[in-house]
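Omission of a single protein chain aside, the complex is shown with its protein chains in their original locations.
== subunit A ==
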Amino acid sequence: MTTGTSTTAADEIPLVLQDLKKHLQSSHGDDDNLFDKSATAMPVAAIKALLGVVERSQATTMMEMQNELKQASDCMMNAATTSTDGRSHSIAVRSGCELFLKYVTRTFLEELPDFEQCRQAVLTRGERFAGISLAARDRIADLASDFIQEGQTVLTHGWSRVVASILLQAASTKHFDIVILEGRPDAAGARAAQFYSQRAKIPTTVVLDSAMGYIMDTVDIVLVGAEGVVENGGIVNKMGTNALATCAQANGKPFYVAAESYKFARLYPLLQRDIPNVGNIPMQFCDTTTNTTKEKETSFAPVDLSSDKVKVENPPCDYTPPKFITLLFTDLGVLTPSAVSDELIRLYQ
């Protein structure tokens, strides 16, 4: 590698992160945009950022280009694992990056006449790929809304744009109820409940996370999104999903997962601790039944744990093994968990 390209690669690192942030800005800027249908998903943002790398790259050979891309994706993955906004982005970034790298390799293998043409092919097709996010969600909504029938009760957990689009589409033709778990610690469930009840006018009930066993026998189906879908067909999703899935199976309720295919990651967790998690996010524990200040409802004195030798463990995600999952709704179709790995083998072979 020449010295010229290596300095570019070094400059590349902050640039990639800036790009990533820029592409994500629309979705994480404010709450209104969180529910915006066109918001960019994490893997797609990562792919867009990598496209930027290809655009700026001065590489003259395929190896150089691949090295730069590899560096850039490592850098994004590092940034994602150290971010502490309560969601595990590392799997999403990882799946996006791996998909793009595989895709670049494939394009290079097509024996286009010269390197420049390869680069152009990568760029044009990559741009098309970026538009996939929205289309995938619509397709999933089309496929999955039929699984919700008139008069049913749907239990969901956390906030997922795919789940939202399924529920909205289903609500346009039939009546059903939503039960949503509160979603500690970021109250994602509570905020989703606002959205479903106010914007979509679906009757919505919010229960505590710990009430999932209590509420389970009144619901008909369980539907969740996923941060990532792993190779054996299991999913990584907001903390509590594994408990929910176990509970659903014990009660004989179908457990459905909605996820776009770009969330498929080449990970094979066997145990909970195998999933890449960010460290502990500090959290507070309040007794919300007794109002100590008696003035404003919002001020509850947290239980002080700082002096005690109590360890607080608060990872954002857990892993749900495939045996608890009934079906996955993806833009590749409605898949059984075992079909996920078939698709992944085909994708990466």
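Operating definition for what follows: a contact is a pair of C-beta atoms (placed from the backbone, for glycine too) under 8 Å apart; a residue touches a chain by one contact, two chains touch by 3 or more; residues count from 1.
Following the convention adopted for this analysis, contacts and distances are computed from a predicted model.
Novice: Which of "Hermansky-Pudlak syndrome 1 protein-like protein", "Translation initiation factor eIF2B subunit delta", "DnaK protein, expressed" or "Ubiquitin-fold modifier-conjugating enzyme 1" is the UniProt protein name of the chain not shown?
Specialist: "Translation initiation factor eIF2B subunit delta"
Novice: May I ask which residue of A:52, A:126 or A:233 touches the chain that does not appear here?
Specialist: Checking the options A:52, A:126 or A:233, the one contacting the hidden chain is A:233.
Novice: Who touches the missing chain here, A:109, A:123 or A:270?
Specialist: In the full complex, the listed residue that touches the missing chain is A:270.
Novice: Which positions on subunit A touch the chain that was left off?
Specialist: Listed in rising order, the touching residues are 231-233, 266-268, 270-271, 273-274, 276-277, 279-280, 313, 315, 322, 338, 341-342, 345-346, 348-349.
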